[in-house]
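One protein chain is absent from this view; the other protein chains keep their places.
The first chain written gets the first letter, and so on, giving A and B; residue counts start at 1 in each chain.
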Amino acid sequence: MTNHWIDFKNADIILVMGANPAENHPISMKWIMKARERGAKLIVVDPRFTRTAAKADIYAPMRSGTDIAFLGGMINYILKNNLYFKDYVVNYTNAAFLVNPDFKGPGDLNGVFSGYDEKTRKYDKKTWSYQMDEKGIPKKDPTLKDPHCVFQLLKKHYSRYTIDKVSAITGTPKEKLVEVYKAYASTGKPNRAGTELYAMGWTQHTIGTQNIRAMSIIQLLLGNMGMAGGGINALRGESNVQGSTDHGLLFHILPGYNPVPSASIVDLKTYIEKFTPKTKDPKSVNWWGNRGKYITSYLKAIYGNKATKENDFGYAWLPKLDEGMNASWLVLFDQMFKGKFEGFFAWGQNPACSSANAGKIRKALSRLKWMVNVNLFDNETGSFWKGPDMNPKEIQTEVFQLPCASSVEKGGSITNSGRLAQWREKAIEPIGESKPDSEIMNELYFRVKKLYRKQGGKFPAPILNLTWDYGEKGADGKIKKVDIHRVAKEINGYYLEDIFDRSATPPKQIGKKGSLCTNFVTLQADGTTSCGNWIYSGSYTQKDEKVINMMARRKKTDPTGLGLFPEWAWCWPVNRRILYNRASVDLHGRPWDPKRAVIKWNPIKLNPLTNKPGTWEGDVPDGPAPPMADEKAGKYPFIMRPDGMGAIFGPGLADGPLPEHYEPLECPLQENPMSRKHRINPTVKLFYGITGPHDMPAKGGGLPEDIFINNDSRYPHVATTYRVTEHWQTGVLTRHLPWQMEMMPQQFVEISEELAKEKGIKSGDKVIVSSVRGKVWAIAWVTDRFKPFKVMGTTVHQIGLPWCFGWQYPEDGSSGDSSNLLSPTVGDANTMIPETKAFMVNVEKA
Amino acid sequence: MGVSRRDFLKISGGSLLIGSLGINLNPVKAYAQGLRIKNAKETQTICPYCSVGCGIIVYTSEGKVINTEGDPDHPINEGTLCSKGQSLYQIVNNPTRLTKPRYRAPGATEWKEVEWDWALDEIAKRIKATRDRTFKITSKSKVKEKQPDGTEKDVEKEFVVNRTDGIAHVGSAALDNEECYMLQKLLRSWGLVYIEHQARI
Partner (left out) sequence: MAKKALLISPELCIGCRGCQTACKAWNQLPAIKTANRGSAENPPDLTPNLYNRIRYVEMPSESNQVRWLFVSQRCMHCDDAGCIKICPAPGALFKTKEGATAYDKDKCIGCKLCVAACPFDVPRYDEKDKISKCHLCSDRIAEGLAPACAKTCPTGAIRYGDRDSLIQMAKKTGYAKVYGETDLNGLGTLYAFKDSPKIYGMDEHPAIPETVVFWHKVLKPLAYLGLGGAVAASLLHYVAFGPKKDEEVK
């Protein structure tokens, strides 16, 4: 989230697309309804009329997987009708940048951008570059008229997304499109704010990243980024999925979004060089210029005194990926299916139900030698060997199932979607013999280390040199009980020496040896600071001798009246509640909307840091520099980007610098209405081969488990998956709760009255939903909340079903099984998030 | 609704799910005795379900959770909760919780309860055996290399990677921050690179 939950109350227009907050984030509706009380409008775009749609001022139905067409039409509408916020667009975005004249778009090149290589299915991005001036800074045309400037390229690209075309692709009635476009574009004025709320409805597509990019473009055009009541807000699914991502529980990132090193990055110097972006523009803050400080402080945190300048701070001990290696979810389970792993941890997760193509995952688990399953309850993953179609006697996998303590049986912090890290206190002792996860980790750490110490083994250095100073040690050397506060402090970081600001004369001491770091601004690249995760630096700090757990704060002051509550818990980075807030003011630091001022520049008030007049008031600004108009010290607003500008043109992505509509891997159409040649995203990783001309499955194109179909009369209906208010994720934490099960006991499928009539299905009937990969039974909900779509002149039915159920519990099998048995093996071109929101199925009465 | 009152009462008269609650308080008794949470200890927590981050108060008495409800002081939820958050009580008071480690041997048809010490030692042994068997000090990668004539060419070279491809890990977005940090550190110390979790799906 760029903004935060309470901030929804500040919006004038709330666009919910790719999310269903009333069901999956119900309390957010408190703030959405508050906005509506003020006269704000709620717009819901969804294939299905959801509980959120039930509260909408405008509801627009849309076929799953066509969001870019929908949003492309909105970009076209905004540009055609001059509804964009010109001052913002010219000064704060890359709209004025001049792009390489050789750049061509899908309109010119039959569905692809310039640089596409069909063999490798990858782009050579050479032509997606900017024209540079003699100083090495991108050339700009502030009039936005140059035919090669981003603005004109944008205009040309989206001129193809006409209302007629968009309606034919999405199935959204034309008048609904215009109604939504008009309402949302009304926020292109300085005193109007529009926010967008998305979730898995946008990410779980082969064009997932570009769905979000399309909306970012709209938010930049309308000047909504950085504003109170604005931004783009990912409504994340789990209580700490923000934190677990921040802390790098993913193959490609270490804590704090530092990339995992690959093989050819042979030492720390090369790492820092490669991952430190450069800019020659003095007005750009280019925050990632600090990379060296963050990675070095991380190495100091995990290897402590063992990390020295001489041994490259232990950089060699970090495992490295091969060049180009992708170890993400779908690949991981593909490797497992192929018998590549001996061991596997499923720790607080239930992939046998939550993964796309769950049938393949269940088979893959049987090819392991051993598995460790940590959970509160038994689940479909831990007990996979006794699941449907499994013969336990033939399955050789050993499984260890370890009971962990629940959230109220331990202390620690979690980070919500708004980046707010909140501390939880322990209320009771763990139930039965269950242990807090940290204790299980502590045990495994100690026992594995002991084995290496006693027996030796392969490359023991990273195991023996890891810091683990989390409490008092017993006689055997094991930490008796993990003091979770010590972990939080390691994450925050320590000054390992006295630290001085050497740019000041005389050098000013900014850190005292042995104290907790104040924040990441004081971190060093020379090994004199340690910090487990730089973005959390400042979360557990000290003032003089007093140590303060900032995440446990509970003071409820709201000086701006915007609901920022700056002294309630702690928000990363540096307690900033709204990201990109420097874009909420004009070039002189005056709020675009004085009624909703996130920050403002006070030119008279003394700055406590510099002791000179001129300081920011309000939220913690995106950097302390004076407003952009200040000739000497002024800075651009988007400080995390090397050029300091909001990216309308995004040359960093795998599948194009501007979002383009491609159909899902499985869709009801023979060809892509936007570009005949490329039906699907031309850069997705294929697990099952395709053949031309319309990206159809190649005969024998891969494992039978990965098969897909397209435009196939056996599977004529579009399907999507979702959750319900009463259950959470695969249901492991809700199917065991009688109160929740009473309300939502069994798998269901929602189908339209029209389709039900065709199939002779009545509400309450048991039906079979099948894809080319699997089938599930479900109870039919025949409803007007789904309606057939008119797509390219034909009628397309869409259905939907939740993925909250599984065979293992209730033990009588009465709740059904996961709808992920139906979904395909394919992921987004950038993130590899599986496409579980659009695939093709059939529905028949059981 | 497609069910008659008679049918329904049959269902409702049937099996009651789980006797975790035990008592069915007579409201007038409660009315007379005052609130049942009157002398309970209050602990603030944050809801473990979605990412809104609602505050919940856990009421405990004699080491047992006797009630959970929204924290009225919390600025996001202001005392309110959805049905999932309201059910937190049943996460703790739940007879189906796992309370002892279990082991399933190769080819076994049932779980067997085991002692922690044994399970942890056995897991540690397997981690070491698999790691030692599959550890890669070096691995080949294709990289672009500048040629004397200034062009770039793909060449295969051997690099130090110090990793194991024999063990994979998934999870978890349900862990606390401190645990996530400990876990990534621990897994990487063993050399794992196949580390994924809910954020990817």
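By our rule, a contact is a pair of C-beta atoms (placed from the backbone, for glycine too) under 8 Å apart; a residue touches a chain by one contact, two chains touch by 3 or more.
All values derive from a computational prediction rather than experimental measurement.
For the chain excluded from display, the touched partners among the shown chains of the whole complex are A, B. Only one of B:G70, B:P101, B:G171 or B:G191 touches the chain withheld from this view, namely B:G70. The chain omitted from view is touched by exactly one of B:S83, B:N177 or B:Q198, namely B:S83.
Only one of A:F275, A:F500 or A:W739 touches the absent chain when the whole complex is considered: A:W739.
Seen across the whole complex, the unshown chain contacts chain B at 1-6, 8-9, 11-12, 14-28, 30-31, 33-36, 67-70, 72, 77, 79-83, 85-87, 89. With the whole complex as reference, residues 22-23, 26-27, 29-30, 33, 49, 51-55, 59, 61, 724-726, 738-748, 762-765, 779-785, 787, 814 of chain A touch the missing chain.
Rule of thumb we're sticking to: only the chains that are shown with their structure count from here on.
The mean-CA centres of chain A and chain B are about 19 angstrom from one another, to the nearest whole unit. On the chain B side of its complex with chain A, the touching residues are 2, 17-18, 20, 41, 43-55, 58, 60, 63-65, 68, 73, 75-78, 80-88, 90-92, 94, 96-109, 111, 116, 119-128, 130-135, 137, 139-143, 157, 159-201.
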